[in-house]
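What you see is the complex with one protein chain gone and the rest in place.
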């Protein structure tokens, strides 16, 4: 089994995440899709590290996880604030700013 | 003396700074300071002119403006006959207009600010003509555009003033893009933008590049000088106070285009195509302006189209290359005198007539305003090229030079120039007759704000400048033409004047034919407007020519057939071209941009998901394009 | 810092050399941000504002002094430190100086409480909009003083972003600068619904963009076996790896950077966020984020992708054209002044990209200068916008600006000057900036692009002029907005912006010299 399959899986996950951002309405789910994209990248990084015979890819994955966690903290705070205001987590409802 | 020539610019610039920053504290003496700075510049220019030899161009380096590796833009001045000629005209006529404005703007609460803008205008114009590189010229170029925008829009209460100011600025921007492109092209091809380096290096470029530069410069010149197809802003610019019209039309802004072409003489000398196009633009514009001038009843609009037409003469002349650079400048100078005089005269009439501009409401004013009438009359005679007045020498020289072109060009350009002279005679005579002669139609009328008209002569602060300009209108042409004085003076800048070896028409015949045609135009105008009353209300949908022809009891069939009907159709066509063609194209472009903007902004739906979609689409396209470039 | 993972190899690990003097400005800013958080924790409410303002201003000045002290004897070629992850070279120093100066102005706007008691920020972020408590907080004088440390964190992130010499550091810096901005966007005192909406949009799209950025990093890592910019450059010179990885990675990396710079088709967040965010934060974003994003973009293109420029240039051409077109055309019909400046910023991003693509010394120094010039102009413009107010807060709808010159001639004149600078009229910094950028692009063989750029800059002049006409030639609305008398802070910020805009237009030589002081450090 070559590492290439991991890369393909990673690309597939990334694409699923990207499409999820486009088609889901709930802000939390949209955000989860973004997290899915980040984790797909992690898979890529680790695989490339393996291919290159180094440990750097794994190290980078650590950093990405940390950043993702920080994003979760900030993102949830923002989404929660807007949910408390509007009683809805649908991102289609946040539509005052346009044109 | 020359080393401190930056003082020329510094005086008015300082004046503008003090007046605009100083605010209301300077209200009491602001107008005096405004005049003093320009007069000081004029005095300095005269002193330089008298004391220094200008036979060679002197570059005065001031400081390094934009220094980046290969791109070195020095801020410097070039003192040579061409720039000094312009400096004298700008400061001299400018100073007279400043003095006149003291009286004209006496009742305006913002007079101090007005003088600040006027000073700014003069300073920018001086930078334009004195700069020693195309970038410095561009600086003045934009400065003039900005100051004119402020001045044209002076009467902020009027929506039409706002529109006119905006139009002037935007149409100028179209020209500016041309000029900017020309500058960038010079920089990339020659590696410098200073006159010295560009003119030294231009010969090594390929003909196509030279022509491209020349045409882009022409686009810039058209924008600033109100030449076809960018002429539409100039008549609208009449929305500003009359001294502004005089300043823009006579001494400063519109002459910038002519200056640009004359300054770039070494470039135009190398490209036949470029010159020919300048000539065509000039010839076309001079006819267009003259014909449209016949159609308006607004005294300032008529003068405005007259300016368009006269600048056309100058462009025609400079387009003739070595045959005409100096002649174009000479006409520019004489025109500076008589057109400034005419505008100030028109302003004086308006001053006495509660700011009315409709000539149909004037009439018989010569009795009420003798000085205005006399000075205006002299300006009028000079403009139509009455023998031995200023216009006669300068315009006639251009027409002769035009006839000197080779082949069909001689006939076409010479013919156009001569025909233009005839039409000029017609519309200017019409203007004078309707304003100063005939029945005193204003007696039964009231002005727009309900006051009765009490025409009166203007105060001396206004009439004195008019008298000075009238003297110039009479004598300047003779003075310049005597012994080819101006032509030889300018030779170091634009090269010696070549005389055409043969002309399409016999040499001796041209002046008299021109004068004859002018007088014929004047006669026609007198037949139509001088011998009967002019109706106060302009008939709807009927051209003045037709209506006048119909009402003319003594008019004969010949008159109708030869003058009225073709005149009607030509005028209608010219006005249509002006309103719908060019103006329409510009407005249409703006509308198209606005429309697409209005539609495109609907894409900004406010939905996060659609934004994400555009990002995903964009990134997919970028990646796909990159891979296609790589693997194709 | 990655050494721990090598432990199983046995033996001591060499500690990385750190040039503390070089990175002192960043350390000061980030350290002060931490101190700011502690102050938030321990100070009583009423003392927080003065102490935080003092600390923040002092920090920026101190960082500036440290920078100035280092610039004096910095090696001309620049250095890399922290195991080569951070490069301190001439462009980085210039960008740091620019960022610090712009941040100083932005902090002055953020700290201002003269136009509104309590400043532009919400008293308690936890209060829901529209409730009784919300109406009470509008008139209270408190504010969420966490804004100050957040600003410093963002500033530290921006400074690191422009100096990052490997892509992982760049990614971390990107997040450090972005996360505080997401939060700060949602902290407006008034109109909190749109403020929160701006925060949500910016956050979701920003996270989306950073996922692309990260995937790009992964692919480039797969291609070059390293995320160092210099190693990627070396790999492009000769490797047996697939070019698919290189170009796909490059494209995705660009998406992240262009998003932050609000360029081209990745601009969609810009108008909404600029409009919704508190105006001082908009000023901070518009000025500093743009500088940081283009600083990083310059470094990536110059250091890592110089040799492949023929492959990617065409694509970036298209991006630049889209950006200029979108900005110039959509700006024409905007009715909100903040949105209008946002579209202006999109158009300017296109102009900046034109300069960035010229991989020459002139392109580098021109773009750096343009960033400096644009930052100050736009900062002052938002400062002016924050002064025009009515009962419900800032009056950003353009109809409220009608006839403003009659109410406040000085303010109208200042704003006109700034708009002229944005339009690129000579004797303003905007002209010099456009001039150097376009001539750099031209001498690197991008003549058609320069023509397009000039045309769009003429189109953009339309909408700047529209505002000028509105201010000068319209009658003021009867119950129009009032122009607040600015306090010392806002006055200082606007004056700073205007003076720099004028100075850079008249005497740009100093800044141009500095911008052209040297290239990127290439050693790793």
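Going by the order they are written in, the chains are A, B and C; count residues from 1 in each one.
Everything that follows uses one rule, which is that contacts are C-beta pairs under 8 Å (C-beta built on N, C-alpha and C of every residue); 3 or more make two chains touch, one makes a residue touch a chain.
Note that in this section contacts and distances are computed from a predicted model.
Q: What name does the UniProt record list for the absent chain among "NADH-quinone oxidoreductase subunit A", "Sugar transporter", "Branched-chain amino acid transport system ATP-binding protein" or "hydrogenase (acceptor)"?
A: "NADH-quinone oxidoreductase subunit A"
Q: Could you tell me which displayed chains border the chain that was left out of the figure?
A: Looking at the entire complex, the absent chain's contacts are A, B, C.
Q: Of C:47, C:139, C:242 or C:482, which sits in contact with the chain we cannot see?
A: C:242
Q: Which of C:19, C:40 or C:336 touches the chain that is not shown?
A: With C:19, C:40 or C:336 as choices, the missing chain is touched by C:40.
Q: Which of these, C:209, C:227 or C:329, touches the one chain of the complex that we don't see?
A: Only one of C:209, C:227 or C:329 touches the chain omitted from view, namely C:227.
Q: Which chain A residues would touch the chain omitted from the figure, given the whole complex?
A: 2-4, 7-8, 11-12, 15, 18-19, 22-26, 28-29, 50-56, 59-60, 62, 65-66, 69-70, 72-73, 76-77, 80, 83-84, 87, 89-90
Q: Residue-wise, where is chain B in contact with the chain that is not depicted?
A: Residue positions of chain B that touch the missing chain: 609-610, 613, 616-617, 620, 623-624, 627.
Q: Mind listing the chain C residues that contact the chain we can't see here?
A: 1-13, 15, 34, 37-38, 40-42, 83, 126, 128, 131, 166, 168, 222, 226-228, 240-242, 244-245, 248
The definition used in the following text is that only the chains that are shown with their structure count from here on.
Q: Which chain's centre, taken as the mean of its Cα atoms, is farthest from the centre of chain C?
A: Result for max centroid distance from chain C is chain B.
Q: Looking at B-C and A-B, which one has the bigger number of contacting C-beta pairs?
A: Per the contact counts, B-C leads.
Q: Need the CA-centroid distance for the pair chain A / chain C, whole Å please.
A: 25
Q: At what distance in angstrom does the C-alpha mean of chain C lie from that of chain B?
A: Centre separation, chain B to chain C: 44 Å.
Q: Express in whole angstrom the distance between the two chain centres, defined as the mean CA positions of chain A and chain B.
A: 63
Q: Scan chain B for residues touching two or more other chains and write them down.
A: Answer for chain B, listing residues that touch two or more other chains: 601, 604, 606, 608, 612.
Q: Could you list which residues of chain A touch at least two other chains?
A: Residues 18, 21, 30, 91, 94-98.
Q: For chain A, which residues are in contact with chain B within the complex?
A: 18, 21-23, 25, 30, 91-92, 94-99
Q: For chain B, which residues are in contact with chain A within the complex?
A: 601-602, 604-609, 612-613, 616
Q: Give the list of chain A residues in touch with chain C in this complex.
A: It is residues 7, 10, 14, 17-18, 21, 27, 30-31, 34, 37-38, 40-41, 44-45, 47-49, 51-52, 54-60, 63-64, 67, 70-71, 74-75, 77-79, 81-82, 84-85, 91, 94-98 of chain A that touch chain C.
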